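Take a look at subunit A:
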Amino acid sequence: GSAGTSGGGSSQGGSTASEILIGVQSPTTGSEAKMGQDINNAIQLAADEINDKGGINGKKIKLVFADDACDPQTATAAANKLVSQGVVAVVGGYCSGATLPASGVYHNAGIPMVVTAANSAKIPAQGYKEIFLVNGTTVHQGEVAADHMVAKLGGKRIAIVHDNSAFAKDLAEITKKAVEKKGGQVVAFEAVNPEEKDFTSLLTKLKNAKPDATYWTAYYAAGGLLIKQFKQLGVPGVIGVGDGANDKTLIDIAGKQAAEGTFVTTSPTPEFLPEAKSFNESYTKKFSQAPGPYSALSYDGMRLLADAISRAGSTDKAAIVKALKETKAFKTFGGNVSFKEDGTLEKSNFIVIQVKDGKFSK
Partner candidate 1 sequence: MSNQLELTQVDAYYGKIQALRGISLSVRNGEIVTLLGSNGAGKSTTLKTISELVRVRNGSIRFEGEDIGKLSPHQIVDRGIVHVPEGRRVFGAMTVTENLELGSFPKRKDTQFVKRTMEHVFELFPRLKERHKQKAGTLSGGEQQMLAIGRGLMSGPKLLMLDEPSMGLAPIVVQDIMKIIKKINSEGTTVLLVEQNAKAALKLAHTGYVIETGQITIQDTAEKLRQDDSIVKAYLANP
Partner candidate 2 sequence: MSLLQVNHLTLKFGGITSVNDLSFEIPEGIIMSVIGPNGAGKTSLFNMITGFYKPTSGEILFDGESLVGRKPSLITQKGIARTFQNLRLFPNLSVLENVMSGMHSKTSQGVFGALFRTRAQKQEENLIRSVAGKCIDFVGISQYTHRLAKNLPYGIQRHVEIARALATQPKLLLLDEPAAGLNHGEKLELIELIRRIRQEFRLTIVLIEHDMGLVNQVSEHILVLNYGQKIAEGTPAEVLNNPLVVEAYLGKEEDDEQSA
Partner candidate 3 sequence: MDIFIQQLTNALVVGSFYSLIALGYSMVYGIIKLLNFAHGDLYMIGAFAGFSALSLLSGDAGVLGIAMAFLAAMIVAGLFGIGIERVAYRPLLNSSRLTILITAVGVSLVLENGVMLTYGPSFKVFPSQLPITGFQIAGATVTYSQIGLILLSVLLMVALQWFVHRTLYGKAMRSIAIDQTATSLMGIPVHRIIGITFFIGSALAAAAGMMAGLYYGQINFMMGFIVGLKAFTAAVIGGIGSIPGAMLGGLVLGLLETFGTIYIGGEWKDVFAFAILILILTLKPTGLLGEKVTERM
């Protein structure tokens, strides 16, 4: 546990003269609970730093945390709770499945949301003008993955595996299209149930399809097992994963040996961002653990939101939305951020990294 997770109680209220209420939506229970912690911590850190420097336009940020459990129904309840508590904006959102319905709730209430991790292309596709994504979407990522497998590695036969979650299936489908556009052939397009541990029958099927490259689009826990069993069964070709699996636990679960050479498509995570050095240090100091893969993005997301509020000059929701929209080259660890009409990044910054000697490296 950490300071960030126990503050949900200050029920009634709305922003007061001296405080700005900002909602944080993330999964702190359920299978993605760890990511939720990482995100909450980073946002707390950003808010504390801003408050230490005097807050936004003289008002202090007060965070209200809501657990979405990575589940649409819980997310809706959580979103409604945030709305009723009078938050002026929301930051967070790790799971697309949870963020999708929640974004509708914020949209209806006119509340802006800065989505810090969730990145299914379906989120912007809703056309809600209040929603902004600071992570590149699956459209960008699928492109990058296809490019890596087909153009860079010269793979002809590509296998794609997802876990049927909203995000992973979306990424898988987009990647499939991208691969085919680039002249590759998708020889296997499969799904697994992520709660399970044994993927050998699927992998045996893959083995038979003789892929040059295999791409896992879902999360790290099942991904690690998949890689391990992939190697164990001797499936040919390389294996790579999407940004949902970008966590060092992936390597631990797969085992260093099996994980070696796995590629990862991702937005730059803290360790690849030289600018994030001081963030890494203060985060580690405060929470006595290293930041997670989406900590830096969340930290930036909070700062970006604060910037927009201060530019808006008020806590009026519409004004904040307008200010967010007008964000021009806001400096983040990953580069300068501006938004397109649909609320996604003007320029995404997906990179491909690799497991070398049991570590992610460029």
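Candidates were picked such that all candidates are chains of the complex that A comes from, given by their letters.
Operating definition for what follows: a residue touches a chain if its C-beta (ideal position, glycine included) is under 8 Å from a C-beta of that chain, and two chains touch if they have at least 3 such contacts; residues count from 1.
None of the values given here were measured: they were computed from a predicted structure.
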Candidate from 1, 2 or 3 that touches subunit A, complex-wide: 3
In the complex with candidate 3, residue positions of subunit A that touch it: 29-31, 33-34, 37, 164, 190-193, 195-202, 204-205, 208, 220-221, 224-225, 228, 232-234, 249, 252-253, 255
